[in-house]
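Contents: one structure, followed by commentary.
With one protein chain withheld, the remaining protein chains of the complex are depicted in position.
Now for subunit A:
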Amino acid sequence: MSWFKRVEKGIVTPTDQKKETPDGLWHKCQECKSVVTMAEHKRLLYVCGPCGHHDRIDAADYFDFLFDGGRFTELDAELTSGDPLRFVDTKEYPKRLVATERNTGLKDAVRTAHGLSAGQPLVVAAMDFKFIGGSMGSVVGEKIARAIDYARQTRTPFLMISRSGGARMMEAGYSLMQMAKTSAKLALLSEAGVPYVSLLTDPTTGGVTASFAMLGDFNIAEPGALIGFAGPRVIKETIGKDLPKGFQSAEFVLEHGFLDFIVDRRELKQRLADLLGMLQPVSAANPEPREARRTPSKAH
């Protein structure tokens, strides 16, 4: 629910825009104010060398460094939102969508792809926060659902990179049911014995936390990421006092037992390869009978 405020405040500076700013040759860390060249910042995967601050990055950036040689096949790239409710608040929803598409060059708040990562096949779904706060509408739910289906049918491990304020209000009931849909698909993936890694990045809140983001066989997070169900503002209003420092940070969530580990973005690819390399999708000889019928025999 916090996405509106954050977008308004301009905390999010899409990487494309960063590169285009007049002083775009240099990057100043918003946390420790260290200055490096933009080229160096990109080489460090938008993580500050001195303080380790992780900038918010786009799906495209993850695809670029996770897939070997930046080569991948995108799935369902052309899927866009309908406006089933003819939703109007201060603006008509379709107009909001068109404006957002124009500003971001994105079709919606998630991109899905498959390719090789450290030589192993991987399906990745990564969210784009700059598209209406990474909010989950029908397109987000459907693309994730199809990516999970693809992972299940090809018996390829699935990586979900969440970065979302939660529900997309303009799709109301439809938005809510995307939580159910993605969870249904993950139940099938789980039953088929295909590994699922959920990476939670800054921020992951609301309906995304309460569905696919928390359902990994492995739940992992980037350092310092805000992770929670209710947004901090809502909780503050509920309890009527300030929240403790570090509340709802990735470190806090790890400490309370809901994450397997926190991983620096620069080590993500290797850690994933190490982890998934030790696992193989459970042998097709031993799945649930119902799934055996649906699962193609192709194995990796």
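The criterion applied here is as follows: a contact is a pair of C-beta atoms (placed from the backbone, for glycine too) under 8 Å apart; a residue touches a chain by one contact, two chains touch by 3 or more; residues count from 1.
Keep this in mind: contacts and distances are computed from a predicted model.
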{"item": "Hidden subunit of the complex - UniProt protein name among \"Xanthine dehydrogenase family protein molybdopterin-binding subunit\", \"Acetyl-coenzyme A carboxylase carboxyl transferase subunit alpha\", \"Cytochrome c oxidase subunit 1\" or \"Acyl carrier protein\"", "value": "\"Acetyl-coenzyme A carboxylase carboxyl transferase subunit alpha\""}
{"item": "Option touching the unshown chain, where A:60, A:116, A:176 or A:279 are the choices", "value": "A:176"}
{"item": "Hidden-chain contact residue, picked from the options A:50, A:82 or A:277", "value": "A:82"}
{"item": "Which of A:115, A:141 or A:223 contacts the chain that the document leaves out", "value": "A:141"}
{"item": "Omitted-chain contact residue, chosen from A:60, A:234, A:262 or A:279", "value": "A:234"}
{"item": "For subunit A, residues in touch with the removed chain", "value": "1, 4, 78-82, 84-85, 87-90, 137-139, 141-142, 145, 167-169, 171-181, 183-188, 190-191, 206-207, 209-215, 228-230, 234-235, 238-239, 243, 247-248, 256-258, 290"}
